[in-house]
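One protein chain omitted, others in place.
So, subunit A:
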Amino acid sequence: MSENKTIKIIITRQDGPNATPYEETFEIPYRKNMNVISALMEIRRNPVNIKGEPTSPPQWEMNCLEEVCGACSMVINGKPRQACSSLIDKLETPIRLEPMKTFPVIRDLAVDRSRMFEALKKVKAWIPIDGTYDLGPGPRMPETKRQWAYELSKCMTCGVCLEACPNVNSKSDFIGPAPLSQVRLFNAHPTGAMNKAERLHTIMGEGGLASCGNSQNCVQSCPKGIPLTTSIAALNRDTAIQSFRDFFGSDHQ
C-alpha cells in the first residue's frame, strides 16, 4: 500500500535574485519518517515536475539537519520554520514551500541572511577579550544566571523571527528581534557588561529597538523558544534608564 502513496509538494521557485517567482509542483513517492529535507533530496535526485517535464533541481540551504544551525529555514505551509525538523507525516498536503521573502532570495528556497550577521556585528554580539597581554580570568557568572543566559544563547540566527515580524520589511530598517535579544545576552555576561552602554547606544540608534511594535509574532514563532519579547521589554527598560543617564548625566558606574 505504502509503495503507491505519493506526496505533492508545491515549491515557489525563482531562477535568480532578480527573476520572477513561479510555482512548480512535484510528486514524490512516500517513505516513512521523511522530513522536508529528505523530500527535497528526493526531488533533486529526479528533478521532474508533476507534468513529467524535466526541470532544474530546486536549490535550498542546509547544514546541521538537527535544528541548531538555522540554515534550512523556509516558509512551510505558510509558517517559517526549519525544513529539517518539519516532518512530512505532520504536515498538511500538498506541502507548500516558499523562501523567507523578508530576505533577498538567491535562488528558489535559498535566501541571503547576511543582514542578520551584519546586525550582530553592529550590536557587538560578542565579548571583547583580546588584548596585548593576558587579562587574567574574568568575573565569574552565577550558575543560575548561566542557566538563564543559556536559553538566550540558543539563537541560531535562522531568521524565522524576522520573517514573522510585521516591522521587518523593505519599508523599515529594523534589525529584528534576534540581534536585540543577543544584546541582552551579552549585556548579562559579567565581562560582556563592560560594553553594556555601547550596545544600548547602538540599539537606540537607527533601525534599533524603537522600531519594535510588539506584535509579538517573534516569540510565538521562534523554533528555540527564546523569550524574545521579554528581552525586548527588558531592553526597553535598560534603554529608558540609559537615555535618562545620557540626558541628565549620571555618576552611576
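One rule holds in what follows: contacts are C-beta pairs under 8 Å (C-beta built on N, C-alpha and C of every residue); 3 or more make two chains touch, one makes a residue touch a chain; residues count from 1.
Just so it is clear, contacts and distances are computed from a predicted model.
Enquirer: What does the UniProt entry say the missing chain is called, choosing from "Outer membrane protein beta-barrel domain-containing protein", "DNA polymerase Y family protein", "Succinate dehydrogenase / fumarate reductase cytochrome b subunit" or "Sugar ABC transporter permease"?
Expert: When "Outer membrane protein beta-barrel domain-containing protein", "DNA polymerase Y family protein", "Succinate dehydrogenase / fumarate reductase cytochrome b subunit" or "Sugar ABC transporter permease" are compared with UniProt, the left-out chain turns out to be "Succinate dehydrogenase / fumarate reductase cytochrome b subunit".
Enquirer: Touching the absent chain in the whole complex: find that residue among A:S85, A:S153, A:S172 or A:T191.
Expert: Of all options in A:S85, A:S153, A:S172 or A:T191, contact with the hidden chain holds for A:S172.
Enquirer: Which candidate, A:T25, A:N46, A:Q220 or A:S250, sits in contact with the chain we can't see?
Expert: Counting the whole complex, the residue in contact with the absent chain is A:Q220.
Enquirer: So which bits of subunit A touch the chain we can't see?
Expert: 78-79, 164, 166-167, 169, 171-172, 201, 204-206, 208-211, 213-217, 220-221, 227, 229-230, 233-241, 243, 246
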